[in-house]
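Take a look at the following structure, please.
All protein chains but one are shown in place.
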Amino acid sequence: MPVLRGVDLRIDPGEVVGIIGPNGSGKSTLLRILATLLKPSVGQAEVLGARIGSSGILAARKRIALLGHHPGLWGELTLIENLTFVARLAGAGTERADLALELVGLGGAKQRRADHSSHGMQRRVEFARVLLTQPDLLLLDEAHAGLDKAAQALVEAAVGDVKKRGGGAVLVSHEPDRMLPLVNVTYQLEGGTLLGRKEMR
Amino acid sequence: MRERSYQALSLMAIAAIAVGFTVATTVPPERVQGEFAKIMFVHVPSAWLAFLAFGVTMIGGAAWLIRKTPIWDRVAAASAEVGVFYTALALMTGMIWGYPVWGTFWDWSDARMMSTAIMFFVYVGYLALRRSIPDPETRARRSAILGIVAFVQVPLVYFSVTLFRTLHQGTTVVRPDAPIDPEFLRALMINLAAFTVVYAAFMTWRTRLARLEDELEETEAVADFEIAGSGITAPNLEEAPDHV
Partner (left out) sequence: MRVGGFWQQAKEIARKDLLVEGRAGEALYITIPFGAVALMLIPLAIGTDRPLLAQVGPGMFLAVSLLFGMLVAFRQTAADTPPQQELLTLLGTDPAAKFVGRAATSTLLLVVFEIVLVPVTILLYNPGRIPGWPWLILVLAMLASGLALVGTLAGSVTAGLRTRNTLTPLLVAPLSMPLLLGSAQVVEALKQEQSILLWITLLATMNLALAVIGVVTARPLEESSR
């Protein structure tokens, strides 16, 4: 039972792609395939030079960041512990963890437990992680949802950062207004099929 | 497979049971235990087929992990179900036989009985796991792994229980070890063959049922997909009929 069909998508270095579609159109599925978390049942997907399902994907994975609806934090750990744990696992340095939290506006809440932090704060930690691990492919699922004005600047900063480094980014949303200023190309996703590629400016 | 073949298989299974039963009742009573020993015609084939069935579950699981085709998962699941049935049958007939012969339903000195009971619970757990996972692929994968782990454990369990018993011979009940009567052995073999035919029939029916269930699930999933992403008209509460 395919959720996606006839999806033909190419993301070039430095490109920011926006995908717009209603709920249930397959946006999240597409994003999860790009994140190597799902394998397409038919056809092929290649991310950062590695075919999904091949063994090379393990190395490629580390260069991908996916920010979904629910932040991947451990409630019992403090915000800084969450960040350093992730950084160590990723093999990134932890010296800049403090700085990263300050940059996302959490300088005063470093020692707060994640389960005592608001959803917005938890989302900010995810952006701090992106700053720290510097992925080459940034995947944002409804990035703007649930973020206040100030935090929305983080989306912009994260996308700008990956673009500057020559990486790519994919943003999906069902309400494109806030996403559009950030992207080079948009697609419409409906019923699992990609329609209407549109170059922006 | 055609409907015809399923019917033929059903008839074969019924015929096999009939033959097995006739042979079992007509063979002369065993020298030491008399008619009691005839429960072996059910007990021994059940135990053997239980092992075979769980072996098939492991093979089905391993094949699924390699090939990822749904048929292997269905084979593994069907075989586990039939295996649990045969294990229960083996345990029950063992206990029924044990009471007059050993003087107790449950004999702690019998390593085979204890390992069979543990195997029973392991595969009851396997079936419970399958029931708990809604997603077909996750279900297939996790149960494949449990099926392999379980079967790898079987010899360890058997070995440890045997070791436990051989070192504690003190409580062992005297058991008849007279050489088996050839006619009795032949009847046992016929029943083993009959039970194998029944196993094959169960497997065929159960895998077919699983396939039909999967197809139904898929049809429902397609129907769900039509709902997802389709527009919703705002319900007009003003015009709703007033039932108060």
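Going in written order, the chains are labelled A and B, and every chain counts its residues from 1.
Here is the rule we go by: a contact is a pair of C-beta atoms (placed from the backbone, for glycine too) under 8 Å apart; a residue touches a chain by one contact, two chains touch by 3 or more.
Given the structure is predicted, the values throughout are model-derived calculations rather than measurements.
Engineer: So which of A:35, A:50, A:104 or A:121 would be touching the chain we can't see?
Structural biologist: Going through A:35, A:50, A:104 or A:121 one by one, A:35 is the residue touching the chain not shown.
Engineer: For the full complex, which residue in A:4, A:20, A:50 or A:66 touches the chain that was left out?
Structural biologist: Considering all chains, including the one not shown, the answer is A:66.
Engineer: Based on the whole complex, identify which of B:146, B:190 or B:203 touches the chain you can't see.
Structural biologist: B:146
Engineer: Which positions on subunit A touch the chain that was left off?
Structural biologist: Output for subunit A: 32, 35-38, 58-59, 61-62, 64-66, 68, 70-74, 76-77, 81, 85-86, 88-91, 113, 133.
Engineer: On subunit B, what residues meet the omitted chain?
Structural biologist: Within subunit B, the residues touching the omitted chain are 65, 118-119, 121-122, 124-125, 128-129, 132-133, 137-138, 141-142, 145-146, 148-150, 152-153, 156-157, 159-161, 163-164, 167.
We take it that only the chains that are shown with their structure count from here on.
Engineer: What is the distance, in whole Å, between the centres of subunit A and subunit B, each centre taken as the mean of its C-alpha atoms?
Structural biologist: 47
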